[in-house]
Structure formats: structure tokens, C-alpha cells
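Have a look at the structure that comes next, please.
Of the protein chains in this complex, one is absent; all others appear in place.
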Amino acid sequence: MASVPMHQGLLLAGILFALGLTGLLVRRNVIFMLMSLEVMLNAAGLAFVVAGSRWGQADGQIVFLFILSMAAAEVSVGLALVLQIYRRFKTLDADAVSEMRG
Amino acid sequence: MEVVFYIAAIVAIASTVLAITRLNAVHALLYLIVSLLSVAVVFYVIGAPFIAALEVIVYAGAIMVLFVFVVMMLNLGKAATDREREWQRPGMWVGPSILAAILIAEVAYLVASPGTAVYGSAVIEPKQVGIVLFGPYLIGVELASMLLLGALVGAYHLGRHTPEKTES
Partner (left out) sequence: MLHLLWLIPAFPIASFLVLAIFGRRLPRKAVPVFGVGSIALSAVVAFLVAISFFTSPPPGNHFTQVLWTWIDVGGFQPQISFYLDALSLLMILVVTFVGFLIHLYSAEFMLEDEGYSRFFAYMNLFVASMCTLLLGSNLLLLFLGWEGVGLCSYLLIGFWYRDPVNGLAARKAFIVTRVGDTAMTLGLFLLFDKLGTLQIQELMHRALVQWPVGSTLPVVAALLLLGGAVGKSAQLPLQTWLPDAMAGPTPTSALIHAATMVTAGVYLIARTHVLFSLAPSAQMAVAIVGAVTLLMAGFSAVTQTDIKRILAYSTISQIGYMFLALGVGAWSAAMFHFMTHAFFKALLFLGAGVIIESLHHEHNIFKMGGLRKEMPVAFWTFLAAGCSLAGVPLITAGFYSKGLIIWDTWSSARGSGLLWLAAVIGVFLTALYTFRLIFVVFFGEAKTKVSKRPGPAMMVPCVILAVLAVVAGFVETPAFLGNIHVFTDFLHKALPVITEGPARGMTEFGSESLVTLAFLLGLYFAYLFYVQKREYAETLTAPAISKALQRFWYSDWGMDWLYERVFVRPILWIARVDKSDFVDYIYTGIALVTELFYHGVRKTETGRMRWYAAGIAAGSIIFLAIVLFL
């Protein structure tokens, strides 16, 4: 369709990724952390698709497919873990789950 | 058509910023869905309609819905929002913002270098994607299915609500 310069697409992906990273580091609630993780995954996938589109090959989209399925798997397991944490610690504070400190 | 790209990009960035700063979990998730939708628009613009559709259906439609279900199941309420406010002091934003800014700068430097690659506006049809997917990437498909199976079993097992043991 449109010919958007690749570096702008990649820059968009980079900005979204950095925003997701910021959200991950700032928020203390595990749900928000998972959410930020999804943002980061999405941004990475965007980068792939942009690159695939630049070369005119389907490979970028296929990788995005894999990322998508991986994200789905990860979210399901992750949310199940969040439920366990909530049941065990009665809180969604990510800092409360630091029993593996040295 | 490039304009659509820029508008969608701005919407995506703005809604992501809003998503990560909201105190209410459901609000944040809804903003995130908006962000995903705009990214789907970006996909469509750069000639990946199949992926645009999948983004909407799977990512915004299934994964985010899963999030919403869990949030509502947890039934956090006002107390959670207050706690969020107290956890989210402005001072907390400094460090991560700096890290993110440096990262953006580096990425910008990376992608800005040799020549802007202007590419042909070829749309890659789903059929093409299908052929490549079940051709060279067949093993990836199988592995992904195994991954999903594992996730299924894991999520079922981890999410199980074991009944409380009777007091001894």
C-alpha cells in the first residue's frame, strides 16, 4: 500500500518498546507488569512485520504469528500464576514476592 | 496513505502512555486495546492485512480479554486503586524514564543510519503467508502447537483452586 520509510516504522516499534519497558519498571502491580510486557511483545512484533514488508517477504509476518502464539501461551500461564500469587500472598504487590532474595 | 500511518502511530503511542499510567486496571487494559487496534491499522497500511486481522482477533480479542477476565475475577475494588496511587509517586518515574530515553535514543541512532530504504508497496496476501508458513516454517508451526499445549496444561494446573484443607 503506502511506502512508509522503514526507519520510521522501526522507530515507532522502538518507542513502543521503550514505553512498555518504562511501564514494566514503574508499576508495582503484577497485572500492570504483565500488561507492559504485552506492549513490549507487540512492539517487537511490529518491528518484524515492518522489516518483512520492506523486503516484500512473508517471513516477517510469520515470525509475528509465532510471537503471537507465544504471547498467548505466556499470558495464560502468567495470569494463572498471578491468581496463585493472589491466593498465597493476598496481594498483587510484585515486591512482596521476593522470597528469593540473597 | 502515509498520513494514516502517522496518525495511527501517534494514537498508538498516546494510548500506550495512557495505558501504563492509569491507576484502574480495567481502564489501562482498555487503553491498551486501543493501542493494539492502532498498531493493527499500521499493519494494514504497510501491506500486511493478514497480520492486521490477526492482531485484532488474537491479541486484542483474546489476550486482552483474558486479562480483563482475570482482573474482574480478582475483584480488586477501590482499595486497589488507592494502593496504586500510593505506589505511583512521580519520583518513581525518573529512573525508568531515563533508561527508556537512552534506549529510544540508541534505537533511533541505529535505524537512522544508512540510507532510508524505500520499498515497494507490495501487499503480502494471506495466501502467500500460508504457503511460506506451511513450507519452510513447518517445524515452527509444530513447535508452536506444542508450546500452546504446554501452556494449556500449565495454565489449567496453576490456576486450579485447591480446596482449603480442614484445620488440624
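Here the chain labels run A and B in written order, and each chain numbers its own residues starting at 1.
Throughout what follows, contacts are C-beta pairs under 8 Å (C-beta built on N, C-alpha and C of every residue); 3 or more make two chains touch, one makes a residue touch a chain.
A quick note: this is a predicted structure, and the numbers were derived from the prediction, not measured.
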item: Among A:L11, A:M33 or A:A47, the residue in touch with the chain that has been omitted; value: A:M33
item: Residues of chain A in contact with the chain not shown; value: 21, 24-26, 28, 33, 94-95, 97-102
item: For chain B, residues in touch with the removed chain; value: 95-96, 99, 102-103, 106, 109-110
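Definition applied: only the chains that are shown with their structure count from here on.
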item: CA centroid of chain A to CA centroid of chain B, Å; value: 5
item: For the chain B and chain A complex, residues of the former touching the latter; value: 1-2, 4-5, 9, 12-13, 16-17, 19-20, 25, 28-29, 32, 35-36, 39, 42-48, 50-51, 54-55, 58-59, 62-64, 66-67, 70-71, 73-74, 76, 80, 84, 87-88, 92-93, 95-97, 99-101, 103-104, 107-108, 111-112, 116-124, 128-129, 131-133, 137, 140, 144, 147-148, 150-152, 154-159, 161
item: Chain A to chain B touching residues, read off their complex; value: 1-12, 14-29, 31-32, 34-36, 38-39, 42, 46, 49-50, 52-62, 64-66, 68-77, 79-84, 86-87, 92
